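What you see is the complex with one protein chain gone and the rest in place.
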Amino acid sequence: MTGRASNGMLAPTTPRAGEPLLSRVERVRRREGRVRTEHVTLAHGGGGKAMRDLIDDVILGELGQRDHGELEDQARTPLEELSSRGDRLAFTTDSYVVTPLFFPGGDIGRLAVNGTVNDLAVSGAIPLHLSLGLILEEGLPIDDLRRVMRSVRAAAEIARVRIVTGDTKVVARGAADKLFINTSGVGVMRRGISPSIRGACPGDYVITNGFIGDHGAAILAARGELALETTVESDTRALGGLIGELVGACEVHAMRDATRGGLATVLNELALGSDVHVYVDERAVPVRDEVRGMCELLGLDPLYLANEGNVVFVVAEDSVTRAMELLRAHPHGAGAAVLGRVSASPEGMVTLRTQLGGERVLDMLVGDQLPRIC
Amino acid sequence: MCLGIPGQIVELVDETKKLALVSVGGVKRTVNVACIVDDAHPASGLVGTWVLVHVGFAMSRIDAAEAEKTLALLEELGEVQAELQAMADGERA
Partner (left out) sequence: MKFVDEFRDPTHAAALVREIGERVATLGRSPSRPLKIMEVCGGHTHSIFKYGIEQMLPPSIELVHGPGCPVCVLPVGRVDDAVKIAETPGVLFATYGDAIRVPGSRGSLLDAKAKGADVRTVYSPLDSLALARKNPDKRVVFFGLGFETTAPSTALTVLEAEASGVDNYFVFSNHITILPTIKAILDAPDLSIDGFIGPGHVTMVIGVAAYGFIADTYGKPFVIAGFEPLDVLQSLAMVVEQIARGEAKIENQYRRVVREGGNAVAQDAIERVFELRPHFEWRGLGTIEHSGLTFREPYARFDAEKAFAIRTVPVADPEQCQCGDVLKGVIKPWECKVFGTACTPAVPIGACMVSSEGACAAYYQYGRVSTSARAEARRELKVVR
């Protein structure tokens, strides 16, 4: 971890014959803490020994960062390390409150790393450092927290980012729902790369890397309230690598990850942000059969379901063939598709060519998608 | 208020309570089959049957032969139109 003092706080714990009392107490006081309770209690947020043990044992321990030494209150990063990789800093933050904490394809920890990494990556930045803010509800099983932390560690390794600072709070039962995570992230923007939500131009193509709706469908099923059985898994994954390849080889005018609000919402943000018309062919939109099935059953539209590993790229006409080749060759580009095209007017609108061959406006989602019977 | 979707029964869950597992595009849900079971159509023969699902109830068996007939009519309509178009093109040529 960057900027950590390493004062060698770890000490042996076995008793020694003839050791003076003061020295013995001091030695035990400094020895590695362990959390022995099964659940998080308010004591773990009190700022004392219990909290220190929780941080050392469960959080830093599972993150594989326990041996990094005593923590400073902030991460410190040499500017040269950053400026050697680009010319601007990208900084973002996001909070994760998903229910349930664990779901097919991932958990809140993996989501919290990948989501913030992707928010950096779609700016054209190389994601580097993350913060990890935890809000724990009294009663959260310690094992669940360990599992989430292991998942954070694994996701950060895959995404090649480091957790450089963090914070932990415990709140009374009912004041939060089990576990909330906030991650902020910094990355360095590659020189000369400036995709922007305002960057789509008439003639550009709109493409995506993967199937849509997997995350939303997986979460809906995992909540169990609808009594649905499905094998759909969340698509949560870090897309920094895939995006890096694309921006390195293609003229990418705009990028955004299609998370909450789904594909339809991102397309509308593009149309509004760039003041252009986006024309999309519904038949080109990649949707898995099970996601479709769930949507048909519940009266939902996959275009509004959340994703966690899906990016919409707007690329120049000259670049579209190359971009599609790169996407299809990448493990995260299995569902890559050309969705549609940008034109000048009507500005700020998205038109969907339906699978039947008709056309309609594709608007943003109002409120929340709820199962309907009509 | 009529969202109904075809699904295929893949498993009989509880014969007395008339519950069966139905698959819609691979997603499965237990539904009540009381409305499609009678003396002539016992629950024991349900697996494989296509049904119309509405709010957790199988409300009708889907008649594949009738579906075929509807589609055949549409097929025919397209063919007739293509022939007429060909004739019209021929006259113009």
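We just call them A and B in the order they show up, numbering each chain from 1.
One rule holds in what follows: a contact is a pair of C-beta atoms (placed from the backbone, for glycine too) under 8 Å apart; a residue touches a chain by one contact, two chains touch by 3 or more.
Nothing here was measured: the structure is a model prediction, and the numbers come from that model.
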{"item": "Residue among A:Phe103, A:Phe180, A:Tyr205 or A:Phe313 that touches the chain left out of view", "value": "A:Tyr205"}
{"item": "Missing-partner contacts on chain A, residue numbers", "value": "203, 205, 225-227, 277, 279, 281, 284, 289, 292-293, 296-299, 320-321, 324, 338, 340-341, 343, 345-346, 349, 351-361, 363, 366-367, 370-374"}
{"item": "Residue ranges of chain B at the interface with the undisplayed chain", "value": "1-6, 8, 17, 24-25, 31-32, 34-38, 50, 52, 54-57, 59-60, 62-64, 66-67, 69-71, 73-75, 77-78, 81"}
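Just so it is clear, only the chains that are shown with their structure count from here on.
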{"item": "Computed distance of Cα centres, chain B from chain A, in Å", "value": "40"}
{"item": "Footprint of chain B on chain A - complex, ascending", "value": "221, 226-232, 289-290, 292-294, 296-297, 299, 372-374"}
{"item": "For the chain B and chain A complex, residues of the former touching the latter", "value": "1-3, 5, 7, 21, 23-30, 53-55"}
